[in-house]
Structures are given as C-alpha cells and as structure tokens.
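Missing here: one protein chain of the complex. Every other protein chain is in place.
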Amino acid sequence: MEQTHPMVEVTNLKKYFKTKRGMLHAVDDVSFTIRKGETLGLVGESGCGKSTLGRVMIRLLEATGGEAKFWGEDILRYSAGKMKDMRRKVQIVFQDPYSSLNPRLSVSELIAEPLLVNRVYSSAAERNRKIAELMDTVGLARRLMNAYPHELDGGRRQRIGIARSLALSPEFIVLDEPVSALDVCIQAQILNLLNSLQKQFGYTYVFISHNLSVVKHVSDRIAVMYLGKIVELSDYKSLFVEPLHPYTQALLSAIPLPKFGKKRDRIILEGDVPSPIEPPEGCRFQGRCPYRQDVCKEKTPELRELEPGRFVACHFARTLVPASGK
Amino acid sequence: MEDKKLLLDIQDLSIHYVVESGTVHAVEHLNLSLAPGENLGFVGETGAGKTTTALGIMGLVPNPPGKVVNGKILFEGEDLLKKTEEQMRSIRGGKIAMIFQDPMTSLNPVITVDKQIAEMVLLHNNVTEQQALERAEEMLELVGIKRERARDFPHQFSGGMKQRVVIAIALACNPTLLIADEPTTALDVTIQAQVLELMHELRRKINTSLIMITHDLGIVAEMCDKVAIMYAGKVVEYAPTEALFNHPGHPYTEGLFNSIPDLDSDEEELKVIQGLMPDPTNLPSGCTFHPRCPYAVEACSKDVPPMVEIEPGHFVACPVRGKPYLHLGK
Amino acid sequence: MFKYIARRILFLLPVLVGVSFIVFSLLYITPGDPARMVLGDQATEEAVQEFRNKEGLNDPFLVQYGRYVYKAIQGDIGRSYMTRRPVSDEILSAFPSTIKLAALSMVIAILLGIPFGIISAIRQYSLFDSVTMIFAMVGLSMPVFWLGILLILFFSVQLRWLPSSGFDSLAAMILPSITLAAQSVAIVTRMTRSSMLEVVRQDYIRTARAKGQKESVVIWRHALGNALIPVVTVVGLQFGHLLGGAVLTESIFSIPGVGRLMVEAIKMRDYPLVQGGVLYIAIAFSLVNLLVDLVYAWVDPRIKAQYK
Partner (left out) sequence: MNEHTEKNIGQSQHGLKEIFKRLSRAPLAMIGLAIVVVLVFTAVFAGFIAPYGYAEQDLMAAFEEPSGAHLFGTDEFGRDIFSRIIYGSRISLQVGFIAVGIAVFAGGFLGAIAGYYGGKADNLIMRAMDVLLSIPSILLAIAIAASLGPGLFNLMIAVGISSTPNYARIVRGSVLSIRNQEFVEAAKAVGSSDLRIILKHIIPNCLAPIIVQATLGVAIAILTAAGLSFIGLGIQPPIPEWGAMLSGGREYIRDYAYMTVFPGLAIMITILALNFLGDGLRDALDPKLKR
C-alpha cells in the first residue's frame, strides 16, 4: 500500500462568527489529516464547534481562515464552478432527520434532487432506476417511493438522507450526528448500514457525535474537541485505553457504562463550559482542569505529536500533577 | 411480586390517549411495584409509555386527550386514582415529587428561582414566606448553587444549573418518592456526570425512593437497584439490576443491550432488533414484541404472555425465552 | 435598563425622519399647485409665480424636503388652505379629543379583551368559549363606520338614550368609544386566548402542577404572567389601529378631533392639513410604541437582562 498522501489535509482552519457580544470562535485553528477509506471520529460536547468544523471543511460555510485540501487541492479557494463539481465527491448527512428533508418533496423526489441538480441522467427512466437502486442500498422499501417524510419514522428518514448523500457516488462523507436523534435500536440499525456501506464502497467518513461509545464503534481515529480546538487526536484504541488530555480523561470517565458493578473513578469537572466568545489566551480548558498550572493561563498549548500518531494539546500530558490549592 | 410493605404498587394500569387517528394505547395493563428506599430504573425507548406512567402516578395525565382507563395505583397502600383532586394536590410535591426532562423549559421564565422553590415549600409546610425563602436558599446551596444567585431568573443559568434548580424544587419538601424523567438527557455528558453525582448524594441525605426514567442503561447500572423494561406500554421485564444486566430474560431486553456499542470490546456489527416500534394505535395481538422477535413461535401472536418469575425477583413476560440467557457468553 | 431606553429613543429618530419623508413626498406629488390653492383661482399668473419663489416651491425636491424638516422641527408644517392658520395649531387643538377617544377605547379593549380571552382559554371548547369566539369574529369583521351607524340608530334614534354626536359629556363618549373599541376588543380577546393556550402547554406549567399547586394559582400566577407578554405587543399595535379608526369614528359621531378635521380637509382638498394629521398621529403612535417596548422589557426579565 502506498498511501503517502492523506486524502484530506486540514490546516489552521478557522471559523469565527460575529455576534453582538464579540467574535465567537467556533473553530479556532484546527489541523488534521484523513486517510482514504478511514473514519475520523469528531467528539465533543455541545458548542465545541464539531458541527461547524464539519461544515466549514466541505465549504457549506465559508471559513475565516486556513486550508482544507482534498487530494492536494485547497477547495476553500475553488471558484464557484469548480466547487460545484467538487460537491459530487464530498457529501454530508445531517443530524436532524426531520428538518433535513424538505417536507414538500416525496421520497423519490428527495433522492432525485442531487441527480437533477447535477444533470447526471438525461432520461427519467434511468434516473428512476438509480433511485430504486439507492433505496435498495440503504434498505428503504421501494413501496415508500411516493411517501412523504412526515409519514416516516426517524430511522427511515435518516435512510433517505443517506441515500441522497450517496446519489452522486461521493468519496468523502461528513456524517453530522447521524444517529443522535434516534432511539438505540434504530441507531444500531443505521450504524450497521453506514458500516456496511463503507465496506462496500470504500467511503471515507468524518463521523461527528457527542456519543463516545458510538464514535468509538465507528471510528479508526478520533479527534476530541473542546471550545473550538482539537485537544487530542489519536487512534481509537489508545484514546480509550489511555487518554492523555485531562479533558478526554474526564469525558471518558463521565460515560455511564451499561454494565453492572463496573464503575470507574469518575472525574467530575467543575462548572460549565465557558463561552466561546472572545476566549482568553492560554489553554481553553484551564478553568476546569484539575491539573492546571500557571503556564496554562498564559500559553496556548499546541497540538503536538507526543508519540507517533498520538496528538495532544496539553503542556503537561503524561506529566500531570494535580493542581495545588484547590 | 410478593408484597412486603410496598411503597408503590401499580396494578393493571392502562392509560389511553384519544387522538384523530385512533386510540393510542400509551400504557397497557402495566404492573409495577417499588419497596420503600428502593431505586427503580424505568427503561424503554421513545413512545414506550414511561412518561405517561409517571404522569399517571402524579395524576397529571393531560385530560383530554389522555385518560386512565383501568387499574390501580397504590401508594402507601392507598389508591391514588380514588383520591380527590385536593388530596392529590397535597401528595403531589409533598410526598411524590417529579423532575422533568428538559430543564430549559421546566422553570417559569418570569419568576426568580428562589420564589419557585419557596412556592413548593409554602404549599406543603406551615411556614411564613420568609421562612420558605430561607429554605429555598438552603436548597440552592444543597444542590451546589450559591445563595447570591437566589434572586436570578432561570434564563441566567446554564442547562445543568437549571436542572439543579429543578432538583432543588423537587426535593424541597423531602418527598417519599422522587420520579426523575430523563433528568440528564438534555445535558452534555460531563454535566450529566455532575447532576448524577448530585442526585446520588442527595438521595442518601434525604432518603427518598427513586423512579429513574431513562433510555440509558448505563445510568441504570449506576443509579438503580431494580429495573423495569418497558415496551409498547407494558413492563416486559422486571428484575434486580444485577440479574438484568448479567442475564437479561426478555428478547427485547437482550436486543437493547446488543444495540449499544460496547466501549470495552470491538464489534464489527451490532446485533440489532429488526423492524420498528409498533403503531400505538394499532398494537399487535398477543405479545406486542412478537413481530420483531427472533424467538417468536406461533402462540406469541395469540396469547398475551404473563409475567413469569424465572429466578427470585426476576420477572419476564416471555414464555419462550423466560429463562436465564447467555449475555454471559458475550 | 437606562441603556435600553436610550437605545429605543435613538431608534425613534430614523423612523421620524422616514415618516416625515413619506408625508412630504405625498404632499409633493399631490396634484394641483399649492400656490393656486392658497391664492385662489382669481390670482394672476405673476402673483402665483411670486408666491412660488417666495415659498421656495421651485427648488429641487430634496431642498424643499430639507426646508420642510427644518421647519417641522420648529413646529411649522405649513398652513391650512382652508383656514390659513398653521396646520400645527389646527391639529393640536383637535388632538386631545382624538387621544381621549383612542385611550378610552384602549381601556375598554383591555378590560374586556383580556378577561374574556383568559376565561375562553381556560374553558377551551366550552359554550362560553364558542360564543366568545364567534362574537370576537363578528367584532373583527364589523366595519367601524357601520357599527357606529347601527349604534346611533338603536340607542339614539330608537331608544333615545344616548346622544348621537359630540364628545363633551360622559354619555356622549359611550357610543363612540364602544364603536372604536369593538375591533380591538375582538383582537385582544383572540390574542389573549391563543397566548394563554400556548402557555398552558408549556413545561413550567406542568412543573407548577407537579408541586401540588392549585389550578387557579397555576393559571393566575404562572400562566398569566407569561401569556400577557405577547399581549402587550398587540395592545401597543392596537393603539395605532385605534388612532387610525378614530378618523372614521370621529366623522360618524361629529367629534371635533384630528380625524374629523382630516376628513373635512380631504373634502376641501386641504392637503397640508391631511398630511399634517398623518404626521402627528404617526408621531403619537411611535411614542406609544416606545412606551410599549419599555413595558415589554419591564415584564420580561429576558429582555431586561440583555441590556444590564
């Protein structure tokens, strides 16, 4: 295998939003790469910027700064025409299976939309064949072709969203919390579907979620976000076995395990996540970190490769000492 | 379910909603009991009827369209369904308190939080307003909110803090039974950890029984002594937590466990339950789970399965699989 | 809070500039030569030209507008063609009656609309609710001018209980204020009802019930405070509606207010007076809106907090 070049290279990506109270740093100087065929998990709590990151990197939102290279080319600088071609290769599945489908279109119209927009087929018959094929692929009964989204449950709606994203035979798909709105049984069905699709077609995924066990289940590597920054990035195993960043440690310890008598030592964080508006210098996590030192307030820790393949943004990773005083 | 002295004993409860498209059988012939001091996990997916059951206990099923059509809810030996509205009012909040799912909308936006807590105190205790407000501040401190914030409005608190206020309201009168309806579902996982920790601590201090409604088996493992699994309006399995987690009996319970990705091991594929929740206006005959059940036999579609005690205290409503199962082997 | 008030007052300025611009533009495009209107048909062409030059009527549009604003700030918005008196004097002398009429109607709308709306909502689908809602719909659909005539017909002509014109005694005020208030009563009732129904479905109402609170307290203490917040806005908007409706009401009941003045002016083609009336009423309405915004901030802590 000669996978020297990663398929996706994101460098110093930034997205700020103007608000009444100042600049909101939703994504703040984020860099990572994704190899072909792998799944990169993106976890973090609400407001950490993970969904924004997913949208900015495929240019559904315009970035404030940085690069997002796909196959070596920065799509953030593409012209509108070139970007339109690019859209066929880069797709997204949304979180909310209710609001992500136009309520006035039927199932077949929804799936046909990308084909129509890009004029993939010239004849309606060919297009309909493709729609039927896509419905088979995602496990939607063909009799639902003329159904409307409001008649269907969340799981089937999400299958429509997936079929739509597959219509243009993309190579890269951002999955933005695709199972968060679903009950566990349906969630499991969708996870299996995504998994088998990847095996069958070799898709590359970015899987965004706040649910750690789901992310762990689907991902090859995982990036943990906190307040617009990636604080830790590594293969899923190391991350779960031996988290390096204090935030990752707290996050993992906070998951209630569905096993009897297996309780871990829980790290309870103080307080709430601070506001991402005009964040101060220094480590974003230092206000809640049980290991904080003086330097954490002054210097922003860079995401550094502590060991091959293991990145962490903490001045004291592996040398954490509980903060004195409190 | 033998009767020691039960705190709560629900017998054959049915609650229906009459809507345009038919009658929703939200709760159907439900049996459930709780001994004093116990913590019961009440688990099921969306639409299983967990919240409706809770509202039924509180006497707060919205009517119309909802109606309790059958059954008894014995609380400390007395049937709540036979109580007058006035008697219910003194039980509500005083003896049975409830925490609702969404802290963002559970508090009145135009009243300061101390007054919202004090209201509860005033209703169930013979105190002056001043004393009630004093108690409110104590409660705030107890749930980890500084006294200085007593006169703030709800919108000035974050989601986790609001849920603390909601908990303070619920516990202000030392209820005998606390019903918590998905108290952490709307919260982030680190905030959930804070709130669960708090509830853990307070339960010890206040010594109340708890019904924890949740869809998260992890929370049950952590918080509860007993578990009831609900499917399509019925309790299908009822067991001590340990028994349920170590050898779940009902095929649905088994399916639930299999649907959750395991943090400790790698599995390629999840063993899922096929199909969808049944339409609540048109439930399947016999065992409501039979259309999705991998073990179903012909009888399942005809007879409603009774609860069978497969080991002491472990009840399963499935005659086919009503024996210890091999979750162990996994 | 002070910051909020300051902001709201600052918002008023562009609105006033805009209103004056509209009013002036409308005056400008009105057919007919103002000079002729003032001087009369017999005036010579030279006299007209001289008047035009003197009054700056030959200047470009924007220059004339600038002058209009400059004068308006000093309270001079032209002279009436009919009476030759300053428009401001004419309007200000008529203004109290109009305000009195609108305010009286507003009070009626609030006193009837809010309670009826609340009771209707609490007893949704009851007979009371149905009857109230049908009456509200009829009230909403009743043309002000027709209602006025019917009331005169019945109470003045047939029963001879109340006077059919004037506004100087309490008895004389009754019919006009009822006439003008009818639509607003209907609107406030409907709004209060739907707002109550919305609020009663909220989670915090369930929380209050779960505390064991009495239903009446739940409604009065928890639901009402929240339900009235959007009603405040509607009441504010109704005031503008009432000021507009006053034009018709006044002309039916011969009340010496701005409205009747404007209707007379329309008949006499006394355009400065018509547009002056519009300007003054718009200013009054804007001030009322300002007041409503302040009340709004006062009742809703979420708004207050934004400007702390």
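Going in written order, the chains are labelled A, B and C, and every chain counts its residues from 1.
What we mean here is this: a contact is a pair of C-beta atoms (placed from the backbone, for glycine too) under 8 Å apart; a residue touches a chain by one contact, two chains touch by 3 or more.
This is a predicted model, so every value here is computed, not measured.
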| item | value |
| --- | --- |
| Residue among C:L92, C:V157, C:A171 or C:L291 that touches the chain left out of view | C:V157 |
| From C:M137, C:A171 or C:L291, residue that would touch the chain that is not displayed | C:M137 |
| Selected from A:G72, A:P103, A:P308 or A:P322 as touching the chain missing from the view | A:P103 |
| Sites on chain C contacted by the missing partner chain, in the whole complex | 14-15, 18-19, 21-23, 26-27, 29-31, 137-138, 140-146, 149-150, 152-153, 157, 240-241, 243-245, 247-248, 251-252, 262-263, 266-267, 271, 274-275, 277-278, 281-282, 285-286, 289 |
| Where the missing chain touches chain A, by residue | 55, 58, 60, 84, 87-88, 91-92, 94-96, 99-104, 106, 113-114, 117-118, 143-148, 150-153, 161, 164-165, 167-168 |
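One rule holds in what follows: only the chains that are shown with their structure count from here on.
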| item | value |
| --- | --- |
| Centroid-based (C-alpha) most distant chain relative to chain A | C |
| Distance between the centres, which are taken as Cα means, of chain B and chain A, whole angstrom | 32 |
| Distance from the mean Cα position of chain C to that of chain A, given in whole angstrom | 54 |
| Complex interface listing, chain A residues touching chain B | 45-46, 153, 155, 183-189, 191-192, 195-196, 210, 212-214, 216-217, 240, 250-251, 253-263, 266, 268-269, 272-273 |
| Of chain C, residues touching chain B in the complex | 202-204, 206-214, 221-222, 225-226, 229, 299-302, 305 |
| Contact set on chain B toward chain C in their complex | 58, 60, 88-94, 97-98, 100, 102, 105-111, 119-120, 123-124, 153, 155-156, 166, 169 |
